[in-house]
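For this view, one protein chain was removed and the others were kept in their places.
Moving on to subunit A:
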Amino acid sequence: MSRAELLSPEGLRIDGRRPAELRKITSTTCVLSQADGSAYLEHGNTKVLAAVYGPREARHRALVLHDRAILNVELNVAPFSTGERRRRSKNDKRLLEMASFVKQTFEPVVIATLYPRSQIDIYLQVIQHDGGTLQACINATTMALIDAGIAMTDYVCACTAGWVEREAAIDLNYIEESSDTSEVTIAMLPKSSKITLTQMESRLHVDKLEEVFRLAGEGCKQMYEVMDKTIRDRAEDLARKMAV
């Protein structure tokens, strides 16, 4: 593969964005009829669908906790989501790891003690994969959980950041991810600025770490604005319909 120029001399990335610019975000909630809560999120070309069922009776009695709900996350990546059609096995370690990260991200945020002896299921489907799958999954899950009416202490907003050639950049796409640069994903609670997930691939020099983290934090705040607007618009819409 020829070395594509990830950062042009003028400071534009491979898709024409500035380093600190997010991709275009489209989000809708309540897209599925059977799920208790659902959300569809697009980060540029990365498209993720999230469905939440719960709180409902737990499948396996053995796993039930007497004082809180258990979270179950299943992640599915469609074979047509990448450039080449590739079928991933259900036990693919990468997918299991990502699902485990989503679960760990939401465990401290969802107020599970309100729903003892029950289970909250989160199903994620990646329809198109153009970089930033984990961040899209976390953001879609937040919106789906809010749509389902499950109590949470705060929104969870996620954003990726990395070091592209000479500068730190946020929201890396597939081409930037596949190159040798490192990628940091951060999930943050915007009101308290607390971080629930930090994940990094590849190598990054410790001096650059702070800048990348700071940029990812700012990206999360921007995500929060967009997600909040979608949720509030939808709530206003519902309130108007109910008032008639």
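We adopt the following convention: a residue touches a chain if its C-beta (ideal position, glycine included) is under 8 Å from a C-beta of that chain, and two chains touch if they have at least 3 such contacts; residues count from 1.
Throughout what follows, contacts and distances are computed from a predicted model.
Enquirer: Can you match the unshown chain of the complex to its UniProt protein name from these: "Protein preY, mitochondrial", "Exoribonuclease phosphorolytic domain-containing protein", "Importin subunit alpha" or "CENPN protein"?
Expert: "Exoribonuclease phosphorolytic domain-containing protein"
Enquirer: Out of A:Leu12, A:Val31, A:Ala78 or A:Leu96, which residue would touch the omitted chain in the full complex?
Expert: Once the missing chain is taken into account, the touching residue is A:Leu96.
Enquirer: Quick one: say which of A:Arg61, A:Arg203 or A:Lys241 touches the chain that got left out.
Expert: In the full complex, the listed residue that touches the missing chain is A:Arg203.
Enquirer: Can you list where subunit A touches the absent chain?
Expert: Missing-chain contacts on subunit A: residues 62-63, 91, 93-94, 96-97, 100, 103, 201-203.
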